[in-house]
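To start, the structure under review is shown below, and the notes come after it.
With one protein chain removed, the remaining protein chains of the complex are shown where they sit.
In order of appearance the chains are A, B and C, and numbering begins at 1 in each one.
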Amino acid sequence: MTAAGGRASSAPLVGRGSEPTLFELSRRGRSSYQLATTGLEEEGTEDLIPSEHRRAEPADLAEVSERDLVGHFTRLSHRQYSVDLGAYPLGSCTMKYNPKICDAVASLPGLAEVHPGAPAPLVQGWLATLVALEAALCELSGMAAATLQPAAGAAGELTGLLLMRAYDQGRGERRRRVIIPDSAHGTNPASVTLGGYEVTTVRSDDRGCLDVRALRDVLDDDVAGMMLTNPNTLGLFEDDIVEIADAVHEVGGLMYYDGANLNAILGVVRPGDMGFDIVHFNLHKTFATPHGGGGPGAGPVAVAPHLVDFLPGPRPVVLEGPTHPGAAPRYGWATPARSIGRVHGWHGNALVLARALAYIEVHGRDGLVRVAERAVLNANWLRKRLSGTFVVPFDRPGMHEVVFSAAQLKKRTGAGAHDVAKGLIDEGFHPPTVAFPLIVDDALMVEPTETESLETLVELAEALERVVARAETEGLADAPSTTPVRRVDEARAARTLVPTFDARR
Amino acid sequence: MTAAGGRASSAPLVGRGSEPTLFELSRRGRSSYQLATTGLEEEGTEDLIPSEHRRAEPADLAEVSERDLVGHFTRLSHRQYSVDLGAYPLGSCTMKYNPKICDAVASLPGLAEVHPGAPAPLVQGWLATLVALEAALCELSGMAAATLQPAAGAAGELTGLLLMRAYDQGRGERRRRVIIPDSAHGTNPASVTLGGYEVTTVRSDDRGCLDVRALRDVLDDDVAGMMLTNPNTLGLFEDDIVEIADAVHEVGGLMYYDGANLNAILGVVRPGDMGFDIVHFNLHKTFATPHGGGGPGAGPVAVAPHLVDFLPGPRPVVLEGPTHPGAAPRYGWATPARSIGRVHGWHGNALVLARALAYIEVHGRDGLVRVAERAVLNANWLRKRLSGTFVVPFDRPGMHEVVFSAAQLKKRTGAGAHDVAKGLIDEGFHPPTVAFPLIVDDALMVEPTETESLETLVELAEALERVVARAETEGLADAPSTTPVRRVDEARAARTLVPTFDARR
Amino acid sequence: MPDYLPHTDEDVAEMLEFLGLSSTAELFAAVPSALRLTHQLALEPGRPEPDVYAAARERAAANRAAELICFAGAGAYDHEVPPVVKALASRSEFVTAYTPYQPEVAQGGLQAIFEFQTMVSRLFGLPIANASLYDGATALVEAANLAVGTTGRPGVLVSAGIHPHWRAVLGTFAAGTGHQLVEVPLRDGTTDWGAAAGVDEVGAVVVAYPNFLGCLEDLGPARALADRHGALMAVAADPVAAGVLKSPAAWGADVAVGEGQPFGTPLSFGGPYLGLFACASAHVRRLPGRLVGETVDADGARAYVTTLRTREQDIRREKATSNVCTNQTLMALTCAIQLGWLGTAGLAQVATRCAVGARHCQRGLLALDGVERLTGSTPTLREFALALPVPAALVLERLAEEGFLGGIALDQLVGADGDGSVPAAEVARGLLVSVTERRSRGEIDRFVAAFDKALR
Partner (left out) sequence: MPDYLPHTDEDVAEMLEFLGLSSTAELFAAVPSALRLTHQLALEPGRPEPDVYAAARERAAANRAAELICFAGAGAYDHEVPPVVKALASRSEFVTAYTPYQPEVAQGGLQAIFEFQTMVSRLFGLPIANASLYDGATALVEAANLAVGTTGRPGVLVSAGIHPHWRAVLGTFAAGTGHQLVEVPLRDGTTDWGAAAGVDEVGAVVVAYPNFLGCLEDLGPARALADRHGALMAVAADPVAAGVLKSPAAWGADVAVGEGQPFGTPLSFGGPYLGLFACASAHVRRLPGRLVGETVDADGARAYVTTLRTREQDIRREKATSNVCTNQTLMALTCAIQLGWLGTAGLAQVATRCAVGARHCQRGLLALDGVERLTGSTPTLREFALALPVPAALVLERLAEEGFLGGIALDQLVGADGDGSVPAAEVARGLLVSVTERRSRGEIDRFVAAFDKALR
C-alpha cells in the first residue's frame, strides 16, 4: 500500500513554547495601519463629537508592526489542524475537502464587493446566483421553494420550527409539542425550545432506528411535528421513514428534516419523497464550504408547497422572464404573503451560498450522486475494517458515517473514547467525534467523507489499531505528546474563568 | 521586556515522520486536473502527430487527487522556515519583512496576465511601470540609466562585466583583468570568468577594508575594472572608496558596485557619488521581494553616462511626452546604439520589478532613508550586545550587518559556527550566514534588517548566549533536535547522489 | 465527469468486494426501493472548474453595484481591508479547520478567538465577550433572550432607532420565545421613551448607538428607564464608532451587541458577517454561543479551550441558553487581525476620518436646493439621513449612472408606510448616506456635484 495522502505529518519545525498573545507583542507607538490619503486630513476634529458622547480614552488594542502581526498569526496557523493538513473524520461534521475553485468564486470582486442594500437592478448577478441555488436545493430535496437566509443549520432549524408554528396558527391551531429522537443533535431540542415548543423525546430501538411503536404512543393532535435526520446520527437509514411520516401526518404534524446528513443520499433519495415537509441544509457540510474553525456556514430551509407562503422574506425572485432568447431574466425581491419575516439582517451568508452553487455546478447531477456513493462506500469500508477493533453497537451496513463504542475498551483498559481521540492525535489524525450521539456510550463517531482515499482509510484504521494497542500497554493518559500543548485542563478553564487577556491574574 | 515578535515558535502540531513524495502518493487513474470545455473534444487526434514524432509512452508524472495535492504541499509548507514565521538574520541576504501590498500589486490581472510580446500600444501600463522604476533606481544610485533585464544579482554582475568589455572594445582596448577583494561574494569571481576576464584578488587590511596599497600594486592598464560592494561583506564601510575609485580610474578601469548591500546606505550616500560607473541592485534584497526559497529576484544594472549606449536592449522609453497636461506620455521600446544585446528572454522579471516600484512608492524619499538608518541601528546594537559572546574580528561601528567569529568558541568547545547555527535553530531562529565571508574563520554573519524590533534583537542575543552556554556544557553535536529532521548528512548526499526519485535505490 | 473523488475504478471494486457487494447501488440497500430516485436529478451535468468560474464571473459582472463608489451604509460599510489581513485570514489552517473540539490541535484558532474576545471586550467596555454570533441582528435577538431570561419579564422595549432589519428579526424570533416587543418611536432621530410609559413587565430596553439614522442619542434616559423596570439595557453599538464614542459600558449597558463586518469583512452582499456580543460578568452563565478561556495543559503550559460549555446546546439540549452551534469564527479571526492591524491609534483614525468625511459630505449635500436633515439637530457621526425634494429611489438611479452608490433609500429599509423612525410623510423622500475613511475629498465633491445634477 503506498503512503497515504491522509495523514498530517506536519512535524515540529523549530522552537518550542507557546506563542505570546498579540497584547504581549504590543508596544505603545508601534503601528501597521495605512489609510488612503483623503485630502481631508487637515480638517478640524475638535467639535466633531459632542463632549458628552466622546470616549474617555481610546479603546486599547494591540499595537504591533505589520511584521509582527504577520509573524504572530502565521505562527498561530502552525498550531492549528485543518482539512488541508490531513484527514478530519469528525462524525456529523462532514469535513470533506473544499475545492479551491469555491474560494476563487467567493473572492470575485463582483460578488465580494457588493453592498447588500444596493437596489435590485444593480445586483442582478447576485439575484441570479441565489435563484439558481434555490432551484438546485429544491431539486435535491424534492421541495417547492426555499429561503437562503438562515446562517447555519441551527438557524435553519429554528426557522423551520417558526414555519411550523405559522402553519399551525394559519389553521387556527396551537399545538405544543415537537418530537425528536434520543439520537438527535443538541441543536434540535434547543431549537424546539426557542420555537416555543416542548420537546418530546422518542427512544431508538435496538436497531438504532426510531422506535415506531414508541412514536405512536406519543403522537396526538398536540404534536406540531417531528424533527429527524435520515440517515440518523448513527449513520443508519431510518427505513421506517414512510411509516413514521404517515403517522406524524395522520395527527396533523409536520415532518422536519435535519439536513446535516444529506451528503449520504444526494441524488439517491430525497427528503421530499420520504414525506418531509421542511428541510434544512448545511451548505458547510454537504456543499463544501470550509468550516473556518467553527463558521461561517449556511442553513437554507426548503419547504413543501403548503408552506411556501410562510417563508421568510424578502426572497430573490424572477420578476420577468427573458425578453428575448439568450437574454437574462429580470430579478428582484418579493416577500411571501404570510411570511414569518426576516431571520437574518440581510440575505443570509451570501458568499457561502455562492460557493455552494459553484460546488453544485462542478459536480452536476451525476457528480453529486458519486459524492454520496463514495461517502457511503468509505464509511462502510471503515465500519467493517474496524469492527474487530471496536464494538459497533448497531452492526449492519450503514450510510456515510459509523459510530463505534469504546466502552469495552474502557472497561478493559480504563481508556475511553476521549483517550482514544487523544491517542489518535499522536498518530497524525484529527480524532472522530466523541460523546455523540448520546445513546452510545463512549461513542466514536467516524465520518471519513468521500474525498479521502482508500490509502488514507487504511492508514486511519491502522492508526486506530495502534492506539488501542497503546491503550492496552502504556495507556493513553499521556496522549497527546506531539502537539503544541499537551492534554488541556478543561475543568480548570471553567473553574477559574479567564475569557480575556484582561481577566488574567 | 515584552515577548518578542521575532522568535518563530511554530511548534509540533501533530504526527511525526517524513512526508512521502508526491510519487508515493500517486495512484494510477487518479487525477486533479479540470480543463475548460472547448467544443473540440470530439475532434480526431490520430493524425495529429506524425508517428516519428510521437512520444512512445506518456511522461509519467504523479497522479493524485486535488485533496492529496493540497495535503502534500500544505504539509511540506509546515516543514519550511520563512520570514513570515520568524526572524531570518541571514547575513548578506537582507531577509527583511516583505509587505503584502507588493503581493497584491504583483497579482493584479492587468499586470500578471499580460503577454510579453504584445505590441507596445497594448502594454503602456507596463512600460510606465518600468520607466518609473528605472528612474527611481537611477536616483537612488546616482546613475544615468539602467537596464531592468537581469534576473538576479549574478546576472547583473555578468551584464556589468559585459558592459565593461564593450566599453573597453569601444575604446579599442582589450584589457584582461578585473580586481575583486578577498571578501567578495562568490558570484563576483564567477561572473568575472564568464565575462572573459581574469580575477585579481586584493586582500583586505587589518581594518577589514580593502588594502589600498595592495590595490595600487596590482593596478595597471590591463585592468578593466574593479568590483566592490560598499559597505563590504563585513558590514564595514570602505572609507577609502574615493581614493580607490580614483586609483582605478587613473589606470582607465571602471568601478563596479555590487549592490547586495545597498540597503545600508539608501538615501545616505550613493554609489555614483562614490565614483562607481556600474551598479547592480538586488531588488529581492533591498526592495523587499520575497526570496521564494531561492528566487526569483531581479538584478537591474544602472550605469554612468559614458556607458548608457552599451546597455542591453530593448529598453522601455518615453517616445513622446504628455500631449496635454494630465495625459500620459506615450511609451515604447528602444535599443541603444551600441547595445551589448539581450540578457533575458523577455524584459526581465517584470512582476518582481512591479513589486519593487510599489515598495519604493510606499516608503518614498524619507521612508527609504529610515530603512537604512534602522538597518544600521539594529546591526550595530547587536554587534555591541554580543561583542562579549563572540569575537568581533574588526570591532568598530559597522553598517547593516556584523560578522562574528566562532573560532575561539571552537577552540574552547569544539563547536564552531556551523554548530552554533544548528543550536540557534533549536532556539527558534533561523541561523546567520556561516562560512562567509571567507576572510573570517568560523564566520557568523548577522544581518537583522530594519524590520525586526528591539525585542526581537534581545531575544536573538539571548538565544545566542544560550547556544554558547550549551556549547560549553552538553555541546551542540545533537542540535538541532526540534526540527522535522535532525542534522542532515550532507556528505552522503554528494557521495551517493540521489537527484531524483527515480535515482533512489 | 469533474469531481474531487480519489477513488479509482480498482479502488471501488476492491472496496465493494471487501464489503461483499457487487455494485455501489447495493450500498443503499437500506433505502426502501420505493423511495429511491428513479429519474436523474433535473440539474445540469457537471462542468469543469474553468467553465463554472467563467459563469460565476459573468454573474459577478452583472452586479453593477460592485463598480460604484460607495456612499451606502445602513449597517454594512465599505472600509479598507488591507492585503495583509486578507493574506493572514485566508491561511488554510484557519479556513479549513472545524470547531475546536480537540484543543490540543486547535490552539491557533483558539488563541486567535481569545484575542478577539479581548478586543471586543475592550471596545465595548464589558468584561465578557463571546466567540461571535451569526450577525448583528441575531446577536440582538440573543441579547433580548438573555435579558428576558434573566429578569423573567417578557417585555422588550425596542427603540425605533434600531436598524429596521434587526427589529424585523427580533419580531420573527419573538413569535417563538413569546417576548412582547414594544417599538418606541423616534422624534428628530432620538428615541421618545415617553411613548413607552404605559408598558410594564419590561425585561429589556434595547437601543442603538449611534442609531440607524446615524444619530448620537443620549442613552441616559434608556438606562433610567431600564432601572425603573429592573430591566437590562442592551445597546446595539457600531463598533467603528465605538472607537471614539463613549463605550456601551460607560452608558451603563448590561449587554452590548454589534455588527462586526466593518473590521476586515468585505461587503459580501450581506454575509457572512459576524455578530459581536459582550456582557457583564453577572450574565456569563447565560451567555449565548461559544466562549474561549485560558487554562493550562498537563505540563502547566498556557493553553486555550472552549469553556462553560454546559450552557451550550450539545450538552444542555432543550435547556441551552441558545441553539447556536456553527457561528462565524473565520470572520471573528479576521476581525481580530484587522483590529491588530489598526491598533489603538488606527481605530480612532478610521472612526475620525469617517466622521470628518461624513461632515464634509453632509455640508455639501445640505447646500443643495431642497435637501434637508431628517433628524433635526441631533448630532450624527459617520452616517446621516436626509429628506430630498424628489423620491430617493429616483435619485439613486441617477447617481448610479454617474458611478455612485448614493446611499440607501429609507422606504427600502422601513417600508413605504414608515415605522416610527421618521415621519411617514418623509419616508419616500428619505435617504441614508454614509461615508467611510476610504472616501477622498475629491470623491465626495464629485458625489455632491452628481447629486446636484440628479436632483434636477
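Assume a contact is a pair of C-beta atoms (placed from the backbone, for glycine too) under 8 Å apart; a residue touches a chain by one contact, two chains touch by 3 or more.
Being a predicted model, the structure only gives us computed values, none of them experimental.
Chemist: Just to confirm, in the complete assembly, which displayed chains does the hidden chain contact?
Modeler: Across all of the complex, the chain we cannot see touches A, B, C.
Chemist: From the list B:C93, B:A146 or B:V279, pick the residue that touches the absent chain.
Modeler: Only one listed residue reaches the unshown chain, and that is B:C93.
Chemist: Applying the definition given at the start, please give the residues of chain C touching the unseen chain.
Modeler: Against the left-out chain, chain C lists 49-50, 53, 80, 82-83, 87, 91-92, 438.
Chemist: Could you pull out which residues of chain A are in touch with the chain that's been left out?
Modeler: Touch with the absent chain occurs at residues 13-14, 27-30, 34-37, 64-68, 70, 74, 99-101, 103-104.
The rule is short, and it goes like this: only the chains that are shown with their structure count from here on.
Chemist: In terms of C-beta pairs in contact, which two chains are most connected?
Modeler: So the pair of chains linked by the most contacts is A-C.
Chemist: Using mean CA coordinates as chain centres, what's the chain A-chain C distance in Å?
Modeler: Here chain A and chain C have centroids separated by 20 Å.
Chemist: What whole-number Å value describes the gap between the mean CA coordinates of chain A and chain B?
Modeler: 46
Chemist: Using mean CA coordinates as chain centres, what's the chain B-chain C distance in Å?
Modeler: 46
Chemist: Two or more other chains in contact with one residue: find those residues in chain B.
Modeler: Chain B, residues with two or more chain partners: 13-14, 27, 30, 34, 64-68, 70, 74, 99-100.
Chemist: Touching at least two other chains at once: which residues of chain C meet that condition?
Modeler: Touching at least two other chains: 2, 4-6, 11, 47-49, 82, 84, 87, 92, 105.
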